[in-house]
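Provided herewith is a single structure, encoded as structure tokens, for subsequent inquiry.
The complex appears here without one of its protein chains, the remainder shown in place.
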Amino acid sequence: MTSTIKTEPFVINIGPQHPSTHGVFRIKATVDGERVIDAEMVMGYLHRSMEKLAEERTYTQNIPFTDRTDYLSSMSNNLGYCLAVEKLAGIGVPDRGNAIRVIMAEFQRLASHCMAVGAFTNDTGAWQTPVMWAFREREKILDLFEMTCGARLTCNYMRIGGVAFDLPKEFMPGARKLVQSLPGFIDEMEGLLVENEIFLVRTRKVGVLSPEMAINASLSGPVLRGCGVAWDIRKADPYCGYEQYDFDIPIGYQGDSFDRFIVRLEEMRQSVRIIEQALDALPGGPHSTQVPLALRPPRGEAYGRVEGPRGELGYYIVSDEGPSPYRFHIRPPSFINLSALKEMTVGGSVADAVVVLGSIDIVVGEIDR
Amino acid sequence: MSALFLVTIGIENFLAVGALLFALGFAIALSKRNAIGVLMGVELMLNAVNLTLLTFSRFSPSDRPVAGATFVVFVITVAAAEAAVALALAVSVYRNRDTVDVDKINLLKS
Amino acid sequence: MPLPILATNNWYDFRDLSNFSRLILENLDKILPHGIVYVVAVLLGFVASFLIFVLPSQLIVGVYGERKLIGRIQSRYGPNRVGPFGLLQPIADAVKLMQKESLMPLRGDVIVMNIAPLIFVAPCVLLFAVIPFGPRMIIGNIPSALIYFIAVSGLPVLAAFMAGWGSDNKYSLFGAMRIVAMSISYEVPLVLALLGVVLFTGTLSLQGMVFWQRDLNIWIAFAQPLSFAIYFIAVGAELNRTPTDIAEAESEIVAGYLTEYSGMKWGLFYGMDIGYALAASAFAATVFLGGWSFFGLDKWVPPWLIIVTKTQLFYMIFIWTRGTLPRLRVDQLMAFAWKFMLPIAIANLFVLATERMMWVRAFDADLKFVWVFVPINLLFTAGVVFAWARFLGYRPENTPRKARLVNQAGGFIPLGGAKGETRP
Amino acid sequence: MNGAGPVIGFWALAALTLVAAGGVMVSRNLFHAVLFLIVSFVGIAGFFVLLSAEFLAMAQIVIYVGAISVLILFAVLLTPRAGRDNGETAVFPAAALLAVALAAVFLFVIYDADWATITSSPDVSVQAIGDALLDIWVVPFEIASVLLTAALVGAIMLVRTPEEEAEDALA
Partner (left out) sequence: MATRVWPGSETAAAAERLVPGSVAKSTPVACYLKPEKLVETMAALRTDPESDFVHLTDLCGVDFWDHFEVVYHLQSFEKNQFATVKVEAWDRENASVPSVVPVWHGAWMQENEAYDLLGIRFEGHPNLYRILLWEGYPGWPLRKDFLSMPGGLQPGLNEFAGTARRAEPPVRAVE
């Protein structure tokens, strides 16, 4: 990339205290004028060593930890962890439990994408309005979570073998009402942003990733799908009975920030579709199987994964027949999605770097764990 | 002159200010090491000339009273063009020679 | 042009507040030595304009109204705690700002950094001097008020640059460079747009422009829609309002040249930002929207009330865009100024000059025929904007706006569809 | 030109302008020098007002303060930190001497000559200047516009990088 005016290249720190790094994340960008010529990531400001802490707690006690990694999608994190442990211990889940898990995970995806879409538009400079609209809808979803499990952000709702509680009786009407109103909101956001030429020029052809690069860099989730790679764990490796629901995988065109954005918007629509089907076909019966409190899975290892809002959320658990995992490893999607950050930011301007970071949709709690 | 020097403002006062400003700009333009500094001196000299022109236009009897003011317009125009080109030169020299020090821009000196 | 006296000369006639000030000045003239009264007059004018215009506008409408309106746009309440309906929120903010410690960066250029807010404030006050609030309510009715306005409104850029330089902060320097580059770029189409107005009205005086619009019962915004649009966009860029607020872009360069400021120094910048926006709105209301006249209504309604209302309504458009639009990137803004605005501004000027000639030659300079140009200019505006955008390669229909949908997981799916891709 | 206002104004402006110009000379920091230069420009604009040429004063503010000084500031920013000093070369004593001699000669001439002056100020309003520009001096006016265009093109050509030239050659 040629420099128009020869200036001294100097280093600016985007973060750790910066309005658009979504937490304490830092990009050490070497810039020439406004153009980024090198970018280095500095992270770990929020490191809590969860993987080590989890080795000292029982399997059930570890569920709240998973809430606190990606604190914007705690239900999905719980689900991934529970799936891994169930796989390890060979525990089955009743149908109703599975359906509730699907409903909750999809609601969580909606809430998380609301946040992602809002924060992303905030990074492009839409002064707080889309983020406020998105928060309004997210609050409604969090109300449902609060109704179900008492918590809004760190839900701790999934259990090994099912879910913690059955749905309250107010849940169904509330959820149906919300599901009916959500497509309107998505259309509204589309009208506000996708039809906006300024938003288009800010995001199109910014942070372009080729599909080969995206696959090679181990990306997943909307960032990978934005490059035109149809990869969704819910379709490819269905869990919790996702195979019974009818939905599509949205993919992008050229792998730029705008494609990631429209993929997220379309995923919200598909989530609404899944929730509608799941609510219609919610089976009766128990919501959970009985699992001993001090679970001692047989010796072995298991890799359980779900399609989290940010990508493939994997849990690799090694058991030594003890009451707590011998090794507890999280595959954090937003951490690994940062692999390609340098490739996406170098050559663009500082403003583009911010947009790219917003389009990856990082959660620093998950990056640092 | 004498006491009236301070309370009556005539053509001499304006011309004196113009002359002093011109001399200052002259000294700056001759002695500064930085090319941009030299340019600033030149701008000051042009301003002094403008002031003088307008002073004559205001105080001197003439059959074309607007002439001085019109000339000031031309001088301002030329100054703008000159500043643009000179700064472009400075930037260009900096890019090629990594300095704007007029002492070190001595390609012709073998 | 003779001044049509709308209001009486009685001091209690609130339609013309200059009567009151003239009464005071005449009485003061008997007491004070001659000459001092001019100083008093200017001060009184500033105080009066501050009381009726700046203070209520700035505090109540500028700060409170902006936050309330932004709150409505963002589906939240806005200030509602301090005082009735949160009306005292601006005052509480000001008190808070005054209490704050004024932090200075250790390696900054302290003198430059401290002078910058002052230089930022002074031109804002000066700008209101030439805005006519009524047929006689104007502090400085100078013949070339338009150029005065352009000249003075170029000064705050220097203050912003000084602030960015003195802060010794890389983000501040970014903001300073951006604001300078942008204001230089947008000054050109702005002046070209105003030149069109001058071509039609034949005067540089703002008061003269108001009278022209009042006599013809037309607003220049209708007669020259393209000039108005260019002015609106360019002045938004100069004022750092969204979508062109790249100099203070908080998501990119934390707060631009204001990053290192705190306390009341920051407050001066913030308040005067609104002040400049109000001045530009008042200027737009005067030049493009008929000023204090409103199709004959100004005989009964106080003219100063009309222009204040117009100013606030115009300012609300700024708030609206701020609450709705994302921000452009700096190179896109530059390209927009030089590649889009400048050519269409020049084309606009050509068309307006031709119309002016036609007007003089064909219609014998009959001012009534200005209505002929309204539909022509509207058509021209739409045509030139559309055509030039197409010429520059703007193809909205080629932009996919919805994600592709596939029904089955797999690898990379190229464009054109394969493997179960369904169209949205 | 008598009366308290013009006299006070003149001496204040003279002090402002000359002190600021001296600041350009003395200041070691190039940025401060530019700021002093701007103050000097504003002072000159004040002189124009005193000489009852308001339009030219505004043009001075617009062009010098609004454009040229900002250009200079930009050039200061584009040069490296090391190039931002405002020192003098070795010829400073000679230059100062020359300037003092120049000023002395000028002042002698100015105060020695017997100027024929008028008391009423001529009409230098916008309209008068505009008429003059498009009537008597229309040829210089057009030449000035050509000069501006040439300067614009020249400035752009000067700061183009070889890469940009290669790009343009391809296009």
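Each chain gets a letter, A, B, C and D, in the order it is written, and its residues are counted from 1.
Note that in this section a contact is a pair of C-beta atoms (placed from the backbone, for glycine too) under 8 Å apart; a residue touches a chain by one contact, two chains touch by 3 or more.
The shown structure was predicted, so the numbers you read here are calculated from the model rather than taken from an experiment.
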Neighbouring displayed chains - absent chain, whole complex: A, C
Of A:65, A:107 or A:335, the residue in touch with the unshown chain: A:335
Contact with the hidden chain (one of A:71, A:171 or A:316): A:316
Footprint left on subunit C by the chain that the document does not show: 409-412
Chain not shown, touching residues in subunit A: 43-44, 47, 49, 51-52, 55-57, 87-90, 213, 215-220, 229, 231, 236-238, 243, 297-303, 305, 312, 314, 316, 318-320, 322-324, 326-327, 329, 331, 335-336, 338-340, 368-369
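Quick note on the criterion: only the chains that are shown with their structure count from here on.
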Whole-Å gap separating subunit B and subunit C, where each centre is the average of the chain's CA atoms: 35
Intercentroid distance (Cα basis), subunit D paired with subunit B, Å: 5
Residues of subunit A whose C-beta touches two or more other chains: 5-6
Residues of subunit C touching at least two other chains: none
Residue numbers on subunit C that touch subunit D, as the complex places them: 35, 109, 112, 142-144, 147-148, 150-152, 154-155, 157-158, 161-162, 165, 173, 177, 180-181, 183-184, 187, 204
Contacting residues of subunit B [partner subunit D, same complex]: 1, 6-17, 19-28, 30-34, 36-37, 39-41, 43-44, 47, 50-51, 54-55, 57-62, 64-70, 72-74, 76-85, 87-92, 94-95, 99-103
Touching residues (chain side subunit D, partner subunit B) in the complex: 1-2, 6-7, 10-11, 14, 17-18, 21-22, 24-25, 30, 33-34, 37, 40-41, 44, 47-48, 51-53, 55-56, 59-60, 63-64, 67-68, 71-72, 74-76, 78-80, 83-89, 91-92, 94-96, 98-100, 102-103, 106-107, 110-111, 115-118, 121-124, 128-129, 131-133, 136-137, 140, 144, 147-148, 150-152, 154-156, 158-159, 161
